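Removed from the display is one protein chain of the complex; every other protein chain stays in position.
To keep things simple, chains are lettered A, B and C as they appear, and every chain counts its residues starting from 1.
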Amino acid sequence: MIQKCSAVIIGVGPEQGLGATLASYFAAKGLHVYIAGRSEDKLQRVAEKISRKGGSATSVIADATVEHEVAYLFNIVQQDGFCLDIAAYNVDINIPSPLLEMDAESFTSIWQQNCLGAFFFGKEAVKAMKEKQKGTLFFTGATASLRAKPPFTAFSVAKAGLRALAQGMAREFSPQGIHVVHTIIDGVIDGERAKNQFPDYVQAKGKDGLLQLDAIAETYWAIHKQHPSAWTHELDLRPFKEPF
Amino acid sequence: MIQKCSAVIIGVGPEQGLGATLASYFAAKGLHVYIAGRSEDKLQRVAEKISRKGGSATSVIADATVEHEVAYLFNIVQQDGFCLDIAAYNVDINIPSPLLEMDAESFTSIWQQNCLGAFFFGKEAVKAMKEKQKGTLFFTGATASLRAKPPFTAFSVAKAGLRALAQGMAREFSPQGIHVVHTIIDGVIDGERAKNQFPDYVQAKGKDGLLQLDAIAETYWAIHKQHPSAWTHELDLRPFKEPF
Amino acid sequence: MIQKCSAVIIGVGPEQGLGATLASYFAAKGLHVYIAGRSEDKLQRVAEKISRKGGSATSVIADATVEHEVAYLFNIVQQDGFCLDIAAYNVDINIPSPLLEMDAESFTSIWQQNCLGAFFFGKEAVKAMKEKQKGTLFFTGATASLRAKPPFTAFSVAKAGLRALAQGMAREFSPQGIHVVHTIIDGVIDGERAKNQFPDYVQAKGKDGLLQLDAIAETYWAIHKQHPSAWTHELDLRPFKEPF
Partner (left out) sequence: MIQKCSAVIIGVGPEQGLGATLASYFAAKGLHVYIAGRSEDKLQRVAEKISRKGGSATSVIADATVEHEVAYLFNIVQQDGFCLDIAAYNVDINIPSPLLEMDAESFTSIWQQNCLGAFFFGKEAVKAMKEKQKGTLFFTGATASLRAKPPFTAFSVAKAGLRALAQGMAREFSPQGIHVVHTIIDGVIDGERAKNQFPDYVQAKGKDGLLQLDAIAETYWAIHKQHPSAWTHELDLRPFKEPF
């Protein structure tokens, strides 16, 4: 009998979001999925949708920036006894601002959410995967991971830090069989957040100018399925029409 | 009726090489493959192997650095009437040398083979794909694409040039529906070439320390199958044990 | 009468350290220097040395990670009435550790010292320089700013963040006449810290393998003196014998 395996995704919010889509996609591939986030309502809706489609999901309320909540999440995974195939850190908070108007609290919070939480999550994931020397750990980056542009400087500080974390972890844990991946989402995702936050921009881009959620999930899956002799650590993802 | 499509791979040499493996892999996926290279014998063996496995292949003797031979190759594709799904530039020539001992001829030849030929090939591929606004164009890079280290400086000049070519072409032709991909093969491929050129190194690395040919081909295929809303332009591929 | 100008350096520790050397160098060029750090003793010694050589210095006890202490430092500058020519952020804390053994406190503290403090310092410096649209703002980076390697992953997270901060600030404030510079110190500085922390390594490198303090200061000065039509934002500094 093959043991059922699982995936943990943190940063799961709206149904039309990357976290929820990754969870649904992995569930459709036969993994039990742990979905974590701060909003019980949203997690509930995502979990129900996964169930309706025949998948299985456990929702866990957890704030990625609170270490013991992240530990608690991985405790649940361990207690259930599923092996852990995938862990995806998908928290992504951006607060655009002229630098002089940004306060210490926002600057720190952006870093905590995009980067410190990834450190907590990454450590727990490695601990969970280490024994079997197997598993894929995803960190979702952005254009800002490579280039700092106002008014996104604080976001870029956090995302450049996240990229360094992913790179350092890949160098440390790949030889132990853990596949550490950093994706650079270069463009706007066709999801709820963008539609709410900047509807005109989304409208202007048009369907061809936005990253489709399922398309991203497909690539995450393909990278997860790579043979260890040819692992990808970093790749960009962008709409074909996106200037870069 | 769905029209049969095709793939063109240039830089096809030994059976246990990346060019031949990509060709076999694409043929197994149902594409007719055009395999091009300078050695009739080698092409013949690769074509026969593909046929034995139920695929279909046309071999074309062509030197990537001779413009009209590259044009001739794409003429054949066009005359056959298959649509063109994939074009892969896989020529990769490295001549290590202290810089002061490298002569103009070698320096130029390394560039012509790794980069000028890619320019010829890329142009023809785009012309062939342009009308249907569809197709994937692969350029195979190396560690040296990103970092120049002696005694590989000349190789790095060529590969950094190739990377720039791929990047410029992606910016120019992605919006027209052509997916331009640059892969960074960071490590030694478990193929005939490495075994002949540095057998001790291959031995020392061990099976886990080398890139497996099929594993690379799988990722090329996955990237080719990406939805245009989330295309990858650049990704690295390395054995999990490879320090980087 | 030409108004006397000043430089502010934070992260001033031992006499044989980069902060102290930059301060002495700028003082020798005729600037009044504000030297800030956490150790009153050390600041005292540096200030006395500067005075003995005919320069003028004010020492200010300040922790770069405490926002109001940084603000207090710049308040003093403003009250004195000297114009501000240079502000240099020179705090640099590294705690090597396997990632699984690093705790939240250390990870956060490394970031606060290398990066959050730079945000506080950078904002205050810009506010002080903005009116005259003139001044140079230095951020001191390291090899780790570009590459994350264990056991320095946490340091690299912080330094990559610092680099993004510098880059974003350059894009935001250069057009307003403020020269934002990020230096990449690639190697070990021939100062007190290295001699105390890893004496064997320093010994092995030999004189030629270490960055000389005055040599670094000279380049900082040359970059400060650049004409605004040809400003350098980023440059590396490494001993000629250092492999990279």
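Here is the rule we use: a contact is a pair of C-beta atoms (placed from the backbone, for glycine too) under 8 Å apart; a residue touches a chain by one contact, two chains touch by 3 or more.
Since the structure is predicted, the reported quantities are computational estimates derived from the model, not experimental observations.
Engineer: In the complete complex, the chain left out here touches which of the visible ones?
Structural biologist: Contacts of the omitted chain with visible chains: B, C.
Engineer: Going by the contact rule already stated, which one of C:Glu15, C:Glu192 or C:Asp236 would touch the omitted chain in the full complex?
Structural biologist: For the chain that is not drawn, the touching residue is C:Asp236.
Engineer: Where the complex has a chain not shown, which of B:Lys29, B:Lys123 or B:His227 is the residue touching it?
Structural biologist: Spelled out, the listed residue whose C-beta touches the missing chain is B:Lys123.
Engineer: Need a quick check: the contact residues on chain B for the chain that isn't drawn.
Structural biologist: On the chain B side, contact with the omitted chain comes from 67, 98-100, 104, 107-108, 111, 115-116, 119-120, 122-123, 126-127, 144, 147-150, 152-154, 156-165, 167-169, 171-173.
Engineer: So that we can see where the missing chain sits, which residues of chain C does it touch?
Structural biologist: 170-171, 174-175, 177, 179, 190, 208, 210-212, 214-216, 218-219, 222-223, 225-244
We adopt the following convention: only the chains that are shown with their structure count from here on.
Engineer: Using CA atom means as chain centres, which chain is nearest the centre of all the protein shown?
Structural biologist: Central chain: A.
Engineer: Centroid of chain A to centroid of chain C, CA atoms only: how many Å?
Structural biologist: Computed value for the inter-centroid distance: 34 Å.
Engineer: If you average the Cα atoms of chain A and of chain B to get two centres, how far apart are those centres in Å?
Structural biologist: 32
Engineer: Among the residues of chain A, which are close enough to touch at least two other chains?
Structural biologist: Correct list: 171.
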